[in-house]
Each structure stands twice: as C-alpha cells, then as structure tokens.
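Only one protein chain is missing; all other protein chains are in place.
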C-alpha cells in the first residue's frame, strides 16, 4: 500500500513572508510530513516571490511541486464561484501553471501535478466542460502532469480523456456525503477538527478504502493522494501524526509521481 | 498621565476570516487591550467584509475606530514605495477613508482618526507635499478626525496646518535612531522581539518621555498614542502586559479622542 | 413629459486618462448630452483619480453624479456573475458608494443616485435578497439617493421597500424581450447598432411608453431615465442626436433628481 500526502502551500504574500516580522511560516513546518506541495499561483493567493520561496522550500525537503490554480479572486481566496466560459478557465489555468512552471524551471524543478483550487476545484468536480478545460490546459504545459481530483469526479474523467495521468484525492478532515462528494464548507460539520478522528479517518481511507459519511453510511473510496490542510492551527503537528499513523499501518508515504 | 493604545487590525480577508475553518482571529484577542483600532481599508489589506466585521468588533469592545489607508498594493502589503503625485495620494486617502466612514456609519460608528500605513506612513514622515495631501484628504472626510504620526514628522506638521488635531505616536517594539525616527524594517534590530524589553520601553516612553536609541543614546519623545503590533505571535498577550504595566505605573489608558 | 439621460462614465484608469498621450476622453464629449452620470467606483473599472476627474467633469457640465458600483472584478469588467452572499453585496456597495460620496464631498457634490453595474445589475433585477442588500447599502449612505433599475425589477421593488426614491430605466440601444427584460449581451441582436433605430426607439420609449421587443411584440414601458451608452464609437454623437430628438418631441431632458 502506498499514499501521497499533499497540502496547499504558498498562500501568503511576499511582504509578510519575507518581512523581518514575519510570522513563523506554517509551510516550513508542514514540509517534513508531506510528499506533494500544491503551490498557489497568484490568482487566489500567493505571488511570484512566495511562489519562488515555496518551490525552494519544497525542493529542499524533497517534496514534489504541483500547481494550485484558482479563480482570479484574491479577496475571496478563490472560494467564490465565478461564472466564466470553459475557454476562460483554460486561459486561467495555462497562465498560472505556465508561470509556476517557469518559476520551477529556474530552480531545476519540473512540476509533478495540477490541482484546481477552491471554487474552481468544486466546479470542475461536476462540470464536464470546465473539467475538460482544466485538462486541456495541463496538456499544454506538460503531458506528464498528473491531474488531482475527487474519485469519480468530472476532473478525473477529463484527465483520462486528455491522456493525462490522474490521482484520486481524499480528505481526512472533511466530511463526506453518502455519494462520495464533500460536504460544502458552508454546511455544518463540513470540517472535522478533532485530530484523533482525522488521523483515524486517514488510516481507514488509505488502508481500508472506506470513509464514514456524514449520514453514518460507509462510503468506499479508492485514493492515491490524501490532502492535509495546512492553514489551521496545529496543522503541521496533525500532518506529522497522520504520516506516522500511516507508516505505522505499513503504508508507504511517497509522492504520487515518484517511481 | 494618559495614553492611547492603538493597533493595526482588519488585515485579513473575508473568505478566510468568515470561513468555517477560519484561524482564531488575532484581532479579537487584541481588542480588550487597545483603545484605538487602525482598520485597513482594502488597498494594502482588508476588504469590505473584513472592514465591517472589524468595525463591529471594535464597537463591541468600546475601541475607537480609525482608518489605516495605504498604497494600492495588496501583493506588497503596502510596504513598497510607489512613486505617485501628492494629488494621487489625496485621492487614495479620500477614497479609502470615505469607504470606511460609510461602513462605520452603517453601524453608528464615527471615525476617530487616520493613520497612514506602511510605505505611505514612511513617506509622509519626510515628504511635506505628501503629508499635506493626507491631511487635506482627512479634512474632506471629517474636520474632527485626528491625524496620527511620528512626533516631529511632516505628517504631524501637515495636520496642524490643515487645522486637524494630531496625535504623536510611539512604537514600543521598534528601534529608534538618535534623531527620533524609526529604524527601517529592512535593517537589523528594527523590531524588538523580547516582550520584557518591549513592556519596559512602553512604560518609559509614556511615563518618562524617553526611549533608548539603537546607538545607545537617550531620545526624548512626547507621545499621545502607543502602537501595539498585532500581527506577531503572542501579540495579544504582549498588548495585555503593556496595558497592565501602564496601569500599574498610574497611566490612564484611554482613546485619544475620548473626552 | 420629462426624461433623464444617464450614461456610464469614469471607466478608464488614471495613468491613461491623465498621461500626456491620453486618448481623447470619450466622457468629456458625452457630458453635454446627458443629465446623470453613473461613475464607476474602482471595483470593475475606474480608480480614485478617475473618479475625482469624472466628478469634476460632471460638475462642470451641471450633470448629476451617481454611483455605479460593481463586483470586485477588474479583469472581467464586472460582467461576470460572482456568487456571494447578500451581506457581501451590501458591503461591496457601502464601500464603493461611500468612497465616491467622499470624493464628491471634496468637490461639494452630493450623489444623486445609485445604479448597480454589469452582473450585479443583472442579478439585482431578479434576486430579491441581493436587491434588498443594494437598497440597504444606499440607505446607509444617504436616504435621499435615487435607486435606478429596470421597470418591474426586484431592485426597484427593493428601493421602494427601503423607502428610497427609484427611477425606472430604459435602454434605447438594447433589445428587449416580450416580458420587458433585456436580451443578454451574450445573445445575438442584444445591442442595436444602427443610430437611426436607436434614436427612434428612444423617442418612442419616452414619448409613447412603448418599445418593440425582439420577437416583434410591443412592450409597454414607463421610464424615468434613459441609458445612453458611452463606450461605443460615435457614442457622443448618438447621445447628442437622442437628446435633440427628445427635445424636438417636446420632452424635457432633466436630471431625475432635479426639482
């Protein structure tokens, strides 16, 4: 058994990250526990300087680098649905992933994967045309890119149609519905805060391929990568505990693109 | 003896503050210790939703509300110098303070003060035309607004010229030069991290009107308001300690605009 | 008979408007023909400097000034639907109208009206909660503000509920459906380009209270203000012809808020 642990990183901005009074950088604490880093590309979070610093951080920790493109919505952190045409989404993704690919190239880092962010992620779960647009954009950048998405989602199907390798993603700290989709953040119980439960769900998801849905039913879930959230207090410690528990359960923790 | 304690607040963005997985909001922890809140106005940080929430928070704690206008530079957090004409600065400040005044009015809160942020703050210390532009903008909004600035700075002089009340500001956690100006953040030793020293400096500044400069010399400093930083770890606790130490030294801690 | 002629203005940006190689400013050419100016407030177009210059231009021509708030979407010109909660819309509108009100106050100009822009305009036509949010925001700024909206739309109803005066708006160069709503810009025939036809429709709308819908049916339409588009080539000339034709038809052309 094998799993990739991914986290969203690089969501700060240069001025505060680099400033002399920078808060302790949560990303650095997370890196030892993850194997894939989803780097924000400047549309919903991050900026060129943060992108460079985050790629360098991931590289130093041997963590694979992926792009985390979102809607152009800094204020709303890319979590607000924006009604645009599929070709707009394709343009957004080509632009952002192209920018990160160049920043990676400057450090000899080739991108491993693409994972849409926030509202774009959610819309690409259910909207085929939008999912195809994301996949087309990834193909333009690099045919070897791995597309991350919810098992059974349109984005995973779109990746397959486009000839891309895909990775099915699970969320240990998010509640699931009986149909295997995530409970939206706006609903109660969407995020699981108890670390014990999160760790236990992570192990069951990876080892047993199941998760308990919010209605109590058991959902089968085959995943290749597990998302660890980095923006909550205690996130780094939780990620470390998840990794330890997985290793203790004889799961190999390794980047999805690693041979 | 009497002092106002001010802090920069409202520097987050709606999506992360309001989201179900929001980090514990540092501003809320700070409010019990301060008497004046400098609310970011959307150009370098903050957004309409955060502004509304922050005004409500200050109001609930009986903390006076002021505007903290900056350069239009979300990415750089308003800390990068932008070369614009004084009339551009006037437009920037009228726009931002006008927006916050409206958000305040919706809650029955009248603004108490204006304190420029970051690079705009630094440039208004030494540039007379720019300082006059800030003062003119404040007059447009409300002639009763109090302008915050470094003692002896152009901004304080500009406020006086414009007929505005001014408040001289001190920084307990920032190093001073022998001439009473702040050591820029880009230089070593600019920010003092040891809470013991910060608390001691705060009391000496307020009670004795002196601060030790970075070259060891003693600087005389008459201040009306003391800035407490809120964006560092332990900031709320430090603010609480500063307030306690001031009260213990028989200093009345009160908003500068309170009668 | 009497009509107000309004146009969207102030949609440029300072650097290009003020620069030495600025293109001839279309707004200036339009001013002699209109009676109400809808000034962009920086979210979908415009910026503080353009807002100041545009208010000054309107003032010099005796044109009433109103706010034209939109979604925070510079890239999409505010024409893309953004899914936000009604309280977010209220915050957006308070912020933008508050900013413009301050810029107006600096020149002794009190705002006459509020007209939502683009996707916000369209959504407020049909979404009651959103329309109420816009109306509440206007009330916060100034209870005398006049809310512009399509006859029969939710925004006009919301204005009435909030105790605001409202003005029903017609569009001479936009195609109507049989139910009195506008044909969306994305559909063929949405915009009428032939000046002859536009002028004729303007006169019939104002004098006779009717317009021919895209399906050939005749729609009754009682309007208080007629929108003249300013961003098309020949816009100023067209506006002048519309005004002349209205005057020739014995219609008094006057700002809706003028006594």
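The letters A, B and C name the chains in turn, as written, and every chain counts its residues from 1.
Following the convention adopted for this analysis, a contact is a pair of C-beta atoms (placed from the backbone, for glycine too) under 8 Å apart; a residue touches a chain by one contact, two chains touch by 3 or more.
Treat the numbers as computed from the prediction; the structure is a model and nothing was measured.
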Residue of A:9, A:26, A:65 or A:97 in touch with the missing chain, whole complex considered: A:97
Option touching the unshown chain, where C:75, C:215, C:237 or C:252 are the choices: C:75
Positions on chain B where the hidden chain makes contact: 72-73, 75-76, 80-84, 119
Sites on chain A contacted by the missing partner chain, in the whole complex: 14, 42, 47-49, 51-52, 72, 87-88, 91-92, 94-103, 105-106, 140-141
Chain C residues touching the omitted chain (full complex): 13-16, 19-21, 23-24, 47, 74-80, 185-186, 190-191, 229, 231-233
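Here is the rule we use: only the chains that are shown with their structure count from here on.
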Cα-centroid distance, chain A relative to chain C, in whole angstrom: 42
Where chain C touches two or more other chains, by residue: 72
